[in-house]
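Of the protein chains in this complex, one is absent; all others appear in place.
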Amino acid sequence: MTTGLSLNFASDNVEGASPGVMEALLRANAGPAPAYGTDAWTKRVEARFAELFEHEVAVFPVATGTAANALALAAAVSPWGSCLCHVESHVADDECGAPEFFSHGAKLIGLAGTGCKLDAAEVERVLDRLPDHVKQMPAQAVSLSQATECGLVYGQDEIAAIGALCRSRGLALHMDGARFANALVRLGASPAEMTWKAGIDILSFGATKNGCLAAEAVIVFSPRLAESLAYRRKRGGHTFSKSRFLAAQLEGYLDADAWLAHARHANAMAARLSGGLARLPGARLAWPTESNAVFAILPRAIDRAIAAAGALYHPWSPRFLPEGIRVGEDETLVRFVTSFATRPEAVDLLLATAASEKW
Amino acid sequence: MTTGLSLNFASDNVEGASPGVMEALLRANAGPAPAYGTDAWTKRVEARFAELFEHEVAVFPVATGTAANALALAAAVSPWGSCLCHVESHVADDECGAPEFFSHGAKLIGLAGTGCKLDAAEVERVLDRLPDHVKQMPAQAVSLSQATECGLVYGQDEIAAIGALCRSRGLALHMDGARFANALVRLGASPAEMTWKAGIDILSFGATKNGCLAAEAVIVFSPRLAESLAYRRKRGGHTFSKSRFLAAQLEGYLDADAWLAHARHANAMAARLSGGLARLPGARLAWPTESNAVFAILPRAIDRAIAAAGALYHPWSPRFLPEGIRVGEDETLVRFVTSFATRPEAVDLLLATAASEKW
Amino acid sequence: MTTGLSLNFASDNVEGASPGVMEALLRANAGPAPAYGTDAWTKRVEARFAELFEHEVAVFPVATGTAANALALAAAVSPWGSCLCHVESHVADDECGAPEFFSHGAKLIGLAGTGCKLDAAEVERVLDRLPDHVKQMPAQAVSLSQATECGLVYGQDEIAAIGALCRSRGLALHMDGARFANALVRLGASPAEMTWKAGIDILSFGATKNGCLAAEAVIVFSPRLAESLAYRRKRGGHTFSKSRFLAAQLEGYLDADAWLAHARHANAMAARLSGGLARLPGARLAWPTESNAVFAILPRAIDRAIAAAGALYHPWSPRFLPEGIRVGEDETLVRFVTSFATRPEAVDLLLATAASEKW
Partner (left out) sequence: MTTGLSLNFASDNVEGASPGVMEALLRANAGPAPAYGTDAWTKRVEARFAELFEHEVAVFPVATGTAANALALAAAVSPWGSCLCHVESHVADDECGAPEFFSHGAKLIGLAGTGCKLDAAEVERVLDRLPDHVKQMPAQAVSLSQATECGLVYGQDEIAAIGALCRSRGLALHMDGARFANALVRLGASPAEMTWKAGIDILSFGATKNGCLAAEAVIVFSPRLAESLAYRRKRGGHTFSKSRFLAAQLEGYLDADAWLAHARHANAMAARLSGGLARLPGARLAWPTESNAVFAILPRAIDRAIAAAGALYHPWSPRFLPEGIRVGEDETLVRFVTSFATRPEAVDLLLATAASEKW
């Protein structure tokens, strides 16, 4: 490898920040500013989100997706309540119990579903099965990931079906939007259409993976869910004193639609990789590539070859493969993630390396 | 006011980041890096802290002082335990119950003490009074702030006296070092002397107020206190995916002893302000100026005059004034904080404004 | 000591259950009954409490006073809220942090006050001093003990003054009625007058100390505070399967006003003891005897003599003695508690023993 090209497809969090975000950060570093969210950057970004979502919103910037998700779920579920989500969702499986911690012990009820996607009918079936008795924790929310942990994107109708169910049962609907932009550009929907118009009450708006250093925001569409969040954020240690630096990142991120351009690029890189891998003899896709992650079932020989060439990526759980797809003995299921910073040459180099393998 | 000078003495968190920290951040933003603390910056800064403290340490970078304090106390105190601290300490009074949240309900027992300083004899007296019964939450830790919330700096002997007491009673000793550097340069001690050599088991190492954007670290000297912290930090939402950006700030902060230079400057600015105020007719200091905050009892006319000139600062609680000092009816007790970015001209302008007041 | 008389004045929880309560228990033990609070005993006792308090109430029987207090406070205070109470109140000082546990980290702010009594003016002063900022835990409730831990009884006007303050500030008012009956008969008030008519929103109705084996009840006057309690009680492990046995105790306790007769007897025994002690040379009362506990400052020689005779009682904290009363070097402050089962002969024997001491 003398190309200097990074073959790091381990995650979209391995990249740094986008130039626009860094510049916004530098610009914000001038002179004194009030602390704890009373600064001008924060106020501007709050207004920007209201405009973006065409809705009054309460905005709570934080530095990590885990903080955003845990705060959002704690606002939606009481300590003795439960939240339905996919059993392999990030909130249930990758946050070391942060939702349980912030909610003081609420239960995440993990549902099955191909590609980590929830299905309204399955959600309804599980809700119907829950006894209405003080011995059982009452369902109070549903959480879905857009895009899902397997890179799938809910259609507006799919979200709306779950949204309508939640409304009819009095449940709050949370969206984990760690890859909100990637899903949005895929759908071609507006932020409003993909959220509150489809029944989303509270959103974890992700920005770190798509270009920030460390900036996310809890966006609240249902006012009652916002009431406690200022206190919850503060006692969670997530209220920055120099709050302008969180807001400035988000400003730089949203500015001139940079976030959408980033997401389009990342998705395009995933499509390029996905298309190439699918053409390799013996390889196929585990789930369709709908955002910026590619899940492929590869012959072990290819897996070994690209790993030997220095490519970084992760093995993945085959638990929720589509009906009829299985990973063979000589195969392995892996995930590649692209980002705003992925270079097409890197994708092509990875594909060339894979293609050169004689197996 | 046509000078363009900032008279913002509201806090040391109103300033942005130091040039060195910003440059370190920019340098870190190059190419991919592993996430969640496995990056090279984090590893380097861990080694740097071990060197700095002349001791094996576990290092947990986080973004806020509240997170650092709450994690440290949760590591030191069980949910049914108690921690002795000053009743007006930051952990007890300014973090919206973050220590209670992270520790799952431990109790902070607030002690009195001039200038927010704990006295070993008073700590012992309170410990002796606590019944040893399952009805009472056993004392498991003491927390002190260095410098204190009133700007006072513990001498090494004072820390060591509390440290010896803690050792003899089996308690952990925590230092809230939100202004660690300011205290350190005042004492002229080494980091080791001011911490583990005096009995500190776990430290909240502050860097945000003295030049970072948002970076602190829990530094653990007693290995048993470190065991749970990786999990606690993650479920608290404080484990950054792009962890290099926390570490890079700390690197830039420590590099070439910039942090000590910053603290010396801030302290010098405080001394300049303090000296000037003390010379004003009718004004006097509430507590001696030992770090980067000045607490003054001002005639209300001066208070009004400097406020009218645009100066920003806060009124303060007179509850723990030194014996014999009281705030008169026509006086007000206020706090001014200086920082690495405070300009001497600003101090002088403030003093001149105050001096010009006819009262 | 050949009299067979018990000189156990250690607490009112050292006695067993009253005959009426035991009989009710035996009567309830006949045949099957539905579980988890759906039994007839529970329904009857709910109706009985509504009648007793002349108000719609939600009733949650539990087995311990700590459970009742912790559940009540958790219903009234959010995890980031605070509750004002006396610093030596049972909730703050004798329950190993149960209120913090059940409320998920709320803060108890301990106030001073003679004889563990809260004063409306002091409560107001502390409320006025609390900053309205996300850094501080907002006050959401006040808790008072009737009778207090020093045996004092709030007058209706005193409760009403605190009640009016709470109403005007939007705080809930909780009464720890571990010795509710003793206070009630002292006041000569109705249960309604001593509670909701004076502004009490939620009550821990004590019965164990005054004749039950283990039975208390959270009585809720303000419907919004009752909403979560069925779930909180269940997950706290305080929902009995054989719930009739809690309810039956309460029925037996209330039946034919046995509880009031018990309390009158206990108070009369305390008055008898109190009067006798006050007449002893060198002895005096610490606080007036208003319920079933006597707090006396005794010459050490008397203390030694009665202890040597086998009397059981506890030393007490002199921290909140009335203005002008101090415990001398040769004196000790002690507490004697009487109960429904205290025999006048035992009181007289204690007094005779004390009187016989030459000192």
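A, B and C are the chain letters, set down in written order, and residue numbers restart from 1 in every chain.
Rule of thumb we're sticking to: a contact is a pair of C-beta atoms (placed from the backbone, for glycine too) under 8 Å apart; a residue touches a chain by one contact, two chains touch by 3 or more.
As the structure is a computational prediction, the values presented were derived from the model and not from experiment.
The omitted chain makes contact with just one of the residues A:95, A:149 or A:290: A:95. Checked against the hidden chain, the listed residues C:238, C:272 or C:335 yield one contact partner: C:238. The residue from A:79, A:276 or A:299 that touches the chain not shown here is A:79. Touch with the hidden chain on the side of chain B covers residues 36, 78-80, 104-105, 134-135, 137-138, 228, 230-232, 234-235, 239. Within the entire complex, the positions of chain A that touch the omitted partner chain are 79-80, 93-97, 100-101, 103-107, 134-137.
Chain C residues in contact with the hidden partner, per the touch definition given at the top, are 6, 8, 10-11, 13-17, 22, 25-26, 28-35, 62-68, 70-71, 95-98, 100-102, 208-209, 213-214, 231, 234-242, 244-246, 341.
Everything that follows uses one rule, which is that only the chains that are shown with their structure count from here on.
Centre to centre, using the average C-alpha position, chain A and chain B are separated by 35 Å. For this pair, chain B with chain C, the centres built from the Cα atoms lie 42 Å apart. Looking at chain A, residues 231, 234-235, 239 sit in touch with two or more other chains.
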